[in-house]
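A single protein chain has been removed from this complex, and every other one stays in its place.
Which chain is which? They are A, B and C, in the order written, and residues in each are numbered from 1.
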Amino acid sequence: MQSVDLGLDTLPKLLIHNAGAIGGRSAMRHKDLGIWQAWTWVQMLEEVRAFSIGLAERGLKRGDKFTIIGSNRPRLYWAMCAGQALGAVPVPVYADAVADEMAFVLAHAEVMLAVVQDQEQVDKIIAVSDRLPHLGQVIYDEPRGLKDYDHSRLIAFEDVQGLGRKKLASDPECLQLWQAGVAAAKGSDLSVILYTSGTTGRAKGVMLTYENTIVSARNANAFDHLDQNEEVIAYLPLAWVGDYIFSYVQSYVAGYCVNCPEAPDTVVQDRREIGTTYAFAPPRVYENILTLTTVRMADAGALKRKVFDFFIAVAGRWGQKILDGEKVPLRARLLYGIGNLLVYGPLMNQFGLSRVRVAYTAGEAIGPEIFRFWRGIGLNLKQLYGQTEASVYVTAQPDGEIYSDTVGKASPDVEVKISDSGEVLYRSPGVFAGYYKDPGKTAEVLTPDGWVHTGDAGFFDPKSGQLKIIDRAKDVGRLSDGTVFAPKYIENKLKFYPNIREAVAVGASRDFVCAMINIDLTSVGSWAERNNVVYGSYQELAANPQVYDMIARHIDEVNRSLAEEEVMAGAQIRRFLILHKELDPDDGELTRTQKLRRGHIIDRYGPLVEAFYNGAATAEISTEVTFEDGHKGVIAARLAIRDMQAYPARAAKLERAA
Amino acid sequence: MDILHKVFIDPFVQMGMAPDLLVQTLWDGLVGGVLYALIALGFVLIFKASGVFNFAQGIMVVFAALTLVGLHEQGVPAFVALGLTVVVMFMLAFGVERLVLRPLVNQSDIILFMATFGITYFLIGFGQLVFGGNPKVMIAQQLYLPSGAIEFKGLGGFVSLQKIDIAAVIIASVMVAVLAVFFQRTRIGRALRAVADSHQAALSVGISLEQIWVIVWFAAGIVALATGIMWGARSEVSFSLQIIALKALPVLILGGLTSIPGAIVGGLIIGIGEKLAEFYWGPLLGGGIESWFAYVIALGFLVFRPQGLFGERLIERI
Amino acid sequence: MRAPSSREAALGEVLLAVEDVSLAFGGVRALTGVSFDIRKGEIRAIIGPNGAGKTSMLNVVNGFYQPQSGRITFKGKERTSMRPYAAAEGGIARTFQNLALFRGMTTLDNILAGRALKMRRGFFWQLIRYGPALREEVEHRRRVEEIIDFLEIAAIRKVPVGRLPYGLQKRVELGRALAMEPDLLLLDEPMAGMNLEEKEDMSRFILDVNQQYGTTIALIEHDMGVVMDLSDRVVVLDYGRKIADAAPDDVKSDKNVIRAYLGEPHGVSV
Partner (left out) sequence: MLYREAGQYKTNYAADMAVFPILQDRIGMLVILLVAFVVFPLAGSDFTLNAVLIPFLIFSLAAIGLNLLTGYTGLLSLGTGGFMGVGAYACLKLTTFFPNVDIIIWIIASGFFSAAVGVLFGLPSLRIKGFYLAVATLAAQFFLEWCFIRIPWLYNNSVSGAIEVPLRTFMGIPITGPTATSLTRYLVVLSIVVAMTWVASNLVHGRIGRMWMSVRDMDLAAELIGIRLLRAKLLAFAVSSFYCGVAGAMMVFLWYGGAEADVFAIDQSFLVLFMVIIGGLGTLIGSFFGAALIYILPIALRAIPAAFGLPIHPAAAEQLTFVIVGVLIILFLVMEPNGLARLWQIGKQKLRVWPFPY
């Protein structure tokens, strides 16, 4: 399709171009001090330029690495571009990373300079500064509480901009020099290093060139007809490729406005105020909103609930068809129309989704009923499959070809193939330039002829022609008797129940499959309230027998459904327990993007796994946990283990009758 | 100077020159005052016990009198009618407690105040619906109330005292005495006084607040009835009376919202004061100053002694 | 977290001097010959057992009570009696032990109300609420938003304060006082009835106010721990008399103070 026209092959160039072409339009907004502070492209260029030159004054040079740490704030996005304008390379880091994790990345990337949000991040950096020989300046956005800090290395964001503005005013050449610097950069230059908290081992620094990201962004915008009228809300971690592409590159390419929420916990409200038109979120988000809806509706009056349920049913029946433009009976259309007036419209509006043209979910499989619900009430929710190494886009679902269990067709300019071993491979202009300072790993993943190993096992669904992902290739194991065991597949089936937040299936080269469950505190908690089950803590609730019964029912259903697929029938869940603590990135149990680190978990909870297979009815476990403030403690518990019934393959239906 | 003379000299000269007129005026004022005092008494009873500023007291007077006369018109013998009226007043008290006070318990004062407006409107409408709106004559002689006047010479002229007025004064005094005894001696009376101080105290005496409210409203009703009879006997039974009843407000300002003796004294001051003012100073202003004189006195008091003559001092703390 | 050096530097000349002030209600003597001073930029604690006359002292300072005798010098100007609004105009703000918020108004309006003295646009402009009046409103709203952000109460911006939990109401009241941009801020038991977490927050706010805005603060507090952390100097009152006036640590060891507190149900928790 399109390729980069050489004029606009870097982000700073795009910024300057936008300031000229659509300078008057809003480029960014930030809910701050009670209102949406807005910046036009012209204003944003000025801010970025001032900061950029300020950085130069502070000694940032071409090729230097600098880090960005904090939540989604305009200034942090500006910092990326400002650095890039000097030819320096931003290395955003997850704001919620613990100091140690952060130290590794910063040290590995040899960052010279840090732009951080507030005192919290400054403290973290100070804590590990002895491990960061290269780090010089630390620039902070919010001065709150930093007054009495030693400012020999600390400097405020606006002060840096001040330096820049002063320089600009005093030195006439300065501006030309800066622009020359921007012009000098090429699309093939390294633009950013994004550390993927890989599902195993230490994070790897994915190097992306301007070309990689800009081409992907162009194609993506063209694919969904995104233009400068879009409104998006930036709430996903800065350090994640998704946010980098959606909230930064695509915005620069399309010229649309990016909105930063007031605080992480006001996203829903803020999204509602802005009324975004292009949304992206991991399944979890759609799931949480749905859970929230059901919980809140549970308190509604009987009549209202009836109406709600009725029309949600209507939506489930007809909504998707209508959205896909299929033929439906007039009566259905009418009912749907009324439903839209009474329920769907208001509901979408409550969550600020009513203006959304395209909404994506990715990162994990999404529950079919969740997917159906949202599409049912008229949200154009689509799935895509992407990777940091690909600048996100590998496959995506075109409008009108939407399935809950596929991840779509190859994106524009992307080739996808399945290796003999069943692994998914792709090749595209977005393919990364390699892992930073790690040729070994690069070679493992990136073939000489430009194909990338995704490490995911998948296949093309014959009927839809779209890609289906089963699981991580290396995770697809076999039980001792040789039956296929795809833990992710089973876990997803479990996680589709609102009551189950996380599930870990074990069984590779064992006799049978067992599961460790995390209950969802929101929905189980509200269930507990409704049935006045008293509980003091997550641990207490998790240990409650009634909760066990509830989860047992879910697992039973899963077993039935597994029994109906002969491949999986052998991998039904025989035993399960409910974990005494929530799986947590701070304990390395989840990645920052909330993916399971199964291997780590299985080691960590070894005693439990043993108990599964030595038939014990209960198991002792004590685990070290990291609290928010970083200090560590130990949680001990005795967990009950439940046995489950397995159904013979295909015979499930008969069983059910009996 | 002429005006000063008119204001500060003439009236007193007149008083001196015609003491009989002075006495006559004083007497009229006294009687009027007694009736104000009776209405004020009703207010105080209720305010003391339930903290409600009962705006309906005035209309209760009219309503009671109307009921009495109305019943008699229907051919009910006078004293039976009197008895029935007492019953009606009790039912009223009961209804008010059930339908108004109880649902509004621990609402702000202004709300309760407004509620009594509601009661007022209701009683006006209801009274008229049942007994008709036009003025009626009090059945004085059927109740063996004296009529006619005692006249005696002296003071350089002659003074005439309406017997009904004398009766009014006596009955009023008796009623006050009875109430006083009731409050001082009886268990319920003490409970009522306790309520004024603290509701717990009242409960400790073993009487529920609801009962107390019914009792005070009933008591207020009886006072209203008596007032109505007297007033009716002097002039006539009509709704215009409720406006006059508002005079009880300045009386309360003077006497204090919670003091029975205050109500009496205040009533007398207002009654006599306004008669004197009307008779001796009124002409200077073209007469009719009765209608507001009382309030202006009250206003003066408010600015200089907000808690009234006998009311407890209200102090504000930070 | 705060280097002592910077503290000493912050202590300026005398802002408020109370000399030999006595106050009595009828027969009851609330204050007898109390003298002390508050210096620019310091956090001054007034402590003492219940009924020691702490609150009365504050009430004298900001004009609720008129002392029978004694001199009060504020910003170098002596004054014996003044109305509270005059004190406010003079730059004295105040919060109360038991909240004195405008319950019917939102958090925003409460704090905006604190700017009453700063808003000058005339009645006519208020009538049309346009042009200057609106510009003034906006400008002050901005200042108020900074305070809201500072006190981390953005979430309750438009909630009527009557509906807020106690802890938050305390914060709003502090916010209203801050909105007056006072030279002297009087806090009457800012942490009364708070849980530990709330206390920590409040302490942080008080310190930040003192540092960021350089506001002089006089506070009454029962929690000795808090007093010791926050204050630069402490006055101790007992039965309306001053029994000690020194740095926190010295006060702790002062025998008069200890004696005064031993009789107290809630003793010195240090």
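Following the convention adopted for this analysis, a residue touches a chain if its C-beta (ideal position, glycine included) is under 8 Å from a C-beta of that chain, and two chains touch if they have at least 3 such contacts.
Bear in mind the structure is a predicted one, so any value in this text is a computation, not a measurement.
Taking the full assembly into account, the omitted chain touches A, B, C. Contact with the omitted chain, checked across A:F308, A:Y336, A:F512 or A:W527, is made by A:F308. Screening A:E57, A:D96 or A:E273 against the full complex identifies A:E273 as the residue touching the chain left out. Although one chain is not displayed, chain B still touches it through residues 53, 99-100, 103-104, 107-111, 113-115, 117-126, 128-129, 133, 243, 246, 249-250, 252-253, 257, 285-289, 291-292, 295-296, 298-299, 302-303, 306, 318.
Think of the hidden chain as still there; on chain C it touches residues 62, 64, 83-85, 87-89, 93-94, 96, 100-105, 109, 112-114, 116-117, 119, 121, 123, 126-130, 133-134, 136-138, 141-142, 145, 176, 180.
By the touch definition given at the top, chain A reaches the unshown chain through residues 29, 34-38, 231, 272-275, 293, 296-297, 299-301, 304, 307-308, 342-343, 345-350, 352-355.
Just so we're on the same page, only the chains that are shown with their structure count from here on.
The most central chain, judged by the distance from its Cα centroid to the centroid of all protein Cα atoms shown, is C. Taking the mean of the C-alpha atoms as each chain's centre, chain B and chain C sit 51 Å apart.
Each chain gets one centre point, the mean of its Cα atoms, and the points for chain A and chain C are 47 Å apart.
Taking the mean of the C-alpha atoms as each chain's centre, chain A and chain B sit 79 Å apart. With touch defined as above, chain A holds no residue shared between interfaces to two or more other chains.
Those residues of chain A that touch chain C in the complex are listed here as 32-34, 144-145, 147-148, 262-263, 266. Taken together, the chain C residues at the contact with chain A in this complex read 1-3, 6, 141-142, 145-146, 148-150, 154-155, 157, 208, 211-212.
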